[in-house]
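Omission of a single protein chain aside, the complex is shown with its protein chains in their original locations.
After this line comes subunit A, so read on.
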Amino acid sequence: MAKKPTQKPQDESRRRFLKYSGTAIGGVVVGGVIGGIIGSSNQKRGEDAEPGETKTPAAESNRDYNQALMFFNQDQFMITEAASERIFPADENGPGAKELGAAFFIDHQMASAYGMNARDYMMPPFYKAEASQGYQLSFKRRELLALGLDALNEYSSDKYKKTFTKLAPEEQDAVLSDFEKDKVNLKGVPASTFFSLLQSLTIEGVYADPLYGGNKNMAGWKMRNYPGNQMSFYDDIEKEEFIKMEPLSLHDHLELG
């Protein structure tokens, strides 16, 4: 059972919080914490949503202006789309990486601090490392990814006389597998390093909050019944039965001012 509040909610936002989270926190002042936190938690759980209410504002437009390229050229983007789809393909469970927008996610990430290794130690000197010591190249993620994507095309052209995106799915798998197993020369960089970067970016693009451009419409989360950003499971945590709920995103949580 929810805890009974021991004093009345202080203001409108607190009332909203108690209503929507399904949980009341009694009589608590946490150095101003609760008073502040509830101001930004206007969200309801999916199952409590009122009928007819849409979750996305600006519903008058289906255009997603965020779907444009920040880093890749068009070829690199299309190769990323095709390759990520092989890593996480559409199937009877639901959409694959392509439909989920993973390639846009990856493009945007490569334009970000992450793509430029901004918070990694990138000072020289660079030496050949043992496997236990991790990545030791001066090459940044965005450079590695672009190099690898171009190499996917070159390798496909050499082997099949077609570019990567024109290959049959099984052929694409074979090419990716050769990269994964380091059968390809990538200017001295292990091709598997490129492949594992592409692989982890794909999974992130499928499951990160949709604010980053992937996991479109939270369809990645829905496939595995991940509830996304919920404020509280206080009343559900002990339940024996599996609870399916409509996921919520950080956008659903947005209330400024």
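Throughout what follows, a residue touches a chain if its C-beta (ideal position, glycine included) is under 8 Å from a C-beta of that chain, and two chains touch if they have at least 3 such contacts; residues count from 1.
Rule of thumb we're sticking to: contacts and distances are computed from a predicted model.
K.L.:
Just by its UniProt name, which of "Branched-chain amino acid transport system ATP-binding protein", "ComF family protein", "YibE/F family protein" or "Gluconate 2-dehydrogenase alpha chain" is the chain not shown in this complex?
P.N.:
Going by UniProt, the chain not displayed is called "Gluconate 2-dehydrogenase alpha chain".
K.L.:
State which residues belonging to subunit A touch the missing partner chain.
P.N.:
Residues touching the hidden chain, for subunit A, are 3, 21, 23, 25-31, 33-34, 36-37, 40-41, 86-89, 91, 93, 96, 114, 117-123, 125, 127, 129-136, 173, 176, 180, 199, 202-204, 206-209, 211-212, 220-221, 223-234, 236-240, 242-243, 250, 253.
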